[in-house]
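Removed: one protein chain of the complex. Kept in place: all other protein chains.
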Amino acid sequence: MSQARSLNRRTVMLTSIAAATALSQFAAATASATPDSAKELLKTLARGDAKEGKIAIRAPEIAENGNTVPVTVTVESPMTDKDHVKAIHVVADGNPNPGVASFQLTPLSGKAEVQLRVRMASTQKILVVAEMSDGSLWSGAREVKVTIGGCGG
Amino acid sequence: MAMLTRRDLASLGAATAVLGLASPRAFAQQRITQAELLKFDAVGQVTLLHFTDIHAQLVPLHFREPSVNIGVGESTGLPPHLVGKHLLAAYGLKADTPEAHALTGGDFAALAKSYGKIGGLDRMATLVKAIRAERQGKMLLLDGGDTWQGSYTSLKSGGEDMVEAMNALGVDAMTGHWEFTYGADRVKTLAAKLKFPFLASNIKDTGFGDPVFEPDMVVERGGLSIGVIGQAFPYTPVANPRWMIPDWSFGIEEERIRARVAALREKKVDLVVLLSHNGFDVDRKLAARVEGIDVILTGHTHDAIPRPVQVGETLLIAPGSHGKFLARLDLEVKDRRVAGWRFKLIPLFADAIAPDPDMAALIGRIRAPHVAFLSKELARTESLLYRRGNFNGTFDDLICEALLQERDAEIALSPGFRWGATVLPGQPITVEDVYNQTAITYPAVYRVGMKGSHLKTVLEDVADNLFNPDPYYQQGGDMVRVGGLSYAIDVSRPMGQRISDMTLLRTGKPVDPDREYAVAGWASVNEGTQGPPVYDLLTKYLTDRKSVRIEENRQVRVSGADPRGLDI
Partner (left out) sequence: MADDIKPRIRVPQNPKKGEVIEIKTLITHPMESGQRKDAAGQTVPRSIVNALNVTYNGKPVFAAKLEPAISANPYMSFFLRVEESGTLAFEWKDDEGKSHKSEQKITLAA
């Protein structure tokens, strides 16, 4: 019996494709957040319904590492004493829980932009609501694809 | 030159692109000469020479272009998604000509015997030296990457043989992709040995996001100040093992390119060139979204396009792979914009070009310790063995057969790589041929139980990397190859709905989503994957078989495809 032959009898190995998420912080299979629960949480955090607009979310089209996906949120605002962003709430709709982070800004921020790195168990949407100093709420969303990978070249 | 308008030059470019070698096959050999290949009426202040994806091929080889390369979304019916007669018709090329043979896969075995091998770095060096002498300080030689991987000698030397060869060739800058599969430390070590910069504007560290390589360079040629921005393959950590480069992050990073273009324009450069490993469709989209790039030298997707593709004011060049072609683009620059150009995609018919003695000696020295091993005959093939094509290649079918048998599996998966030399019918399959198809740094052949539902997910996932209508979601490989399994694919459907009718060939029964199947495959991106190296497994399989014959693959039924991407 050849070497290769005997090897395949003895070694039954886990592969990437099968076991990629076994020890990761979020396994896709445990996801329980949904688009509805994510929106519900945003409503609670921001205490109201938001209009779409004023928010730009930058993120890679395809996450190169679902454990750390860079996300940049920019809110259109002059950031003056009279007119500024007070808070930015970020949630995701495909993780075990929808919450990601909430940020508080002040006129001293000068520019309403924050960058963070997010765990994403699977392809899902990042949803953002900004609370403005006049009490208005604005929302934006962006999908990030999380793939199995490994077949390019 | 001042008399020529942009339109004049553009049409000249069109005329020169066709090599004018329209002779019947029987006379082909006589008609192709080194002088003819080099013939070019120089224009403008500067010549860009570009090659990419040579995959560490030092010596001439056969490489069959795909007969299946389907375009989707905004790329439907556009190059490079024109194959065979559709490509020839689009560019006014005649069948039965050397250029038709170089650019298409039709009747490959017969024509390859007539025209001989193609490429070889010593032939490349001859052309480069001749053009360098002709242009006297007006030439820039740029390497698009995938240079250090793909052969036995590159694998054994950890990429160092290619660093030596590229230094000897006199390259001015490079970017990368498969280079990173030697690991971060090795890449840094080799980059330090280059006599030219390794450029990558999109690679940052995973801490504060600091640049890992120089993003760009400014060089003077022909009295022009030229800015060259490097763009490494954006999806390297997805398509290849991330654990080998854990502290680096990639991505398309359109914003960074925009910022580099602005910074170069601020420095008053005359010309901005993007040396890119994005893949052609990604670069076509990028050209339409990022202003101020004069030329994109594309790579990664291995496309040989006989003329530049124009997107707005940007020219896109695609010079094929494996050292088959050298692209020459002469540029007339006025007021910091391209005012005219002339182009030729030069095929390196090896028999027509005298090898450069210096490069030939270097290649000889690199290969000498391995020649006996590499030329060892393992088996003979009765049929053509090639890799390129969206769904299958006969060499992959052979690898899948070997995986099924040697690992006693029901289903085999082989990655959709686009590199690997072609072997003609009646020829021996040597150790070198095996490594030309499998020389990677993560070669373990795994065997694993996989549920039918998961197999479907894998196929859908890879299909979306290839057929997502938005080019920014395309990773540039071909479909994962399957053995022991047949399926149908409708490329026009969205992710999750393309694959159907998965059938286990061994039983003829539909794949059961809940049943676990024994699956063998190679090139897993996960750290710690166990199993024999694929080149050893294939060597053993071939040695046992002595002779192989691969029948035409009918395991994948394709629908929803633009017919111009199919020549079957």
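Which chain is which? They are A and B, in the order written, and residues in each are numbered from 1.
Methods note: a residue touches a chain if its C-beta (ideal position, glycine included) is under 8 Å from a C-beta of that chain, and two chains touch if they have at least 3 such contacts.
Given the structure is predicted, the values throughout are model-derived calculations rather than measurements.
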Interface with the unshown chain - residue positions in chain B: 207-209
Contact set of chain A toward the excluded chain (per top definition): 23-27, 30, 67-69, 79, 92, 95-97, 99-119
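Going forward, only the chains that are shown with their structure count from here on.
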Between chain A and chain B, centroid-to-centroid distance (C-alpha), Å: 33
Chain A partner contacts - residues on chain B that touch it in the complex: 177-178, 206, 209, 233, 235-240, 242, 249-252, 255, 406-408, 415-419, 446-450, 454, 457-458, 461-462, 464-465, 470, 472-473, 475-477, 479-480, 520-521, 523-526, 529-532, 536-537, 540
Partner chain B, residues of chain A touching it in the complex: 2-5, 7-9, 11-20, 58, 60-62, 64-65, 68, 70, 145, 147-153
